[in-house]
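A protein chain is absent from this complex, but the other protein chains hold their places.
Now for subunit A:
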Amino acid sequence: MISAVIYKKNLNKFGEEVCGDNFQLGKTEDSKIAVMSDGLGSGIKASILSILTTEIISTMFKKGVDVEEVVHTIANTLPVCKVRGIAYSTFTIVQIFRNGMVKLVNYDNPKPIILKKGQLYWPTYQEKIINDKKIKISTFTLDPEDFIFVMSDGVVHAGLGNLMDFGWGIENIAGYLKRMYRRTRDIKYMVDNLIAVTESYYGFEAGDDATLVGLKITEKPRAIIFTGPPLDPKKDSYYVEKFTKFDGKKIISGGTTSNIVSRITGNEMEIDLTSTSSKELPPYGHMENVDLVTEGVLTLKALNKLLSECKNNMYEIDFDKKNINAADNMFLILRDCDEIKIMVGRKVNAFYHNPALPFDMSIRSNLVRDIVKNLQRVGKDVEIEYC
């Protein structure tokens, strides 16, 4: 199964409070849709125009309308500026299907840059004239670790009349991204870096709104967290089997839980002595066929704290990669996933009621409920199973 990790960053035109570009993420049963729109001009007028465009497009997708039909509606409703003879807003739609097929629709935005196995890939576009508007549509397939970058013309025109005659241009940007691919595959780093360069080409006073949306094609967009021992010990092996057969990233959170999995699968758990442990969080480890093993309640509490710091998406927090603890690690795994399943054991650990503990250990299921709420807020599909 194919999905994508999506990260966006934008610059506002110098002196403007809002960005005239807008970006929205949508989903259908078998695909993920990213829509980026650039409103004519800048400031609040452009912002409203672009929000209108992305909103119409994503709402229609949610209702199950086909791409062509959506484009038709948008092309027919988008007004054209009387003075300049250009449309009030331009847009790009990327639809990524679970089987790896990608549908790209572009109307007057710069050509999206695609990196296929590290090489630049320029698909052939089919042109359709809908209500006098030239819409470019292309369909192709991508594999995990391929990238698509969608941008507004503000990025392409950076440096125009300032450092360069015609701005840094799509070919130069493509070359820059290709070179960056050799150093890193981190989508956040790539987008942040390119926007930083764009801003410097503008002399730190952007002449236009500039938005860059990076899409990294990934595999296995699902994760499962197994936390807490099942209420009925007789059912341990049933749940462990369910856990190990799960197709996706696997996380165990809880000492007793990892002992149960280790006992039933026969795989020994290894706690990394060099993993970062601190006064707050115990260290983490690995087990064969399991991506991460951590302590339970404290780590989940720390994870929930991280999640509640994110307003809209999980890219709002930066990590020092050399120094990440168990909760950071779990956060990073979940960030790359679309669907998260949590298996919560209901057996109560008798020691948690001991008054010797320094603070109240909130019941695991309450904590999990908060985590689920936060994960849903940042756009994840969460399924919970009590066992």
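Remarks
Methods note: contacts are C-beta pairs under 8 Å (C-beta built on N, C-alpha and C of every residue); 3 or more make two chains touch, one makes a residue touch a chain; residues count from 1.
Here is the rule we use: contacts and distances are computed from a predicted model.
Going by its UniProt record, the hidden chain of the complex is named "Thioredoxin-like protein" among "Polar amino acid transport system permease protein", "Pyruvate/2-oxoglutarate/acetoin dehydrogenase E1 component", "Carbohydrate ABC transporter substrate-binding protein" or "Thioredoxin-like protein". Which of A:Val83, A:Ile129 or A:Leu273 touches the hidden chain is settled by the complete complex: it is A:Leu273. Across A:Ser258, A:Asn304, A:Asn329 or A:Asn374, the single residue that touches the chain missing here is A:Ser258. Within the complete assembly, A:Pro283 is the residue of A:Gly100, A:Gly175 or A:Pro283 that touches the hidden chain.
Residues touching the missing chain, restricted to subunit A, are 255-256, 258-259, 262, 269, 271, 273, 277-279, 281-283, 285, 293, 295-298, 349-352, 354, 356-358, 361 (touch as defined at the top).
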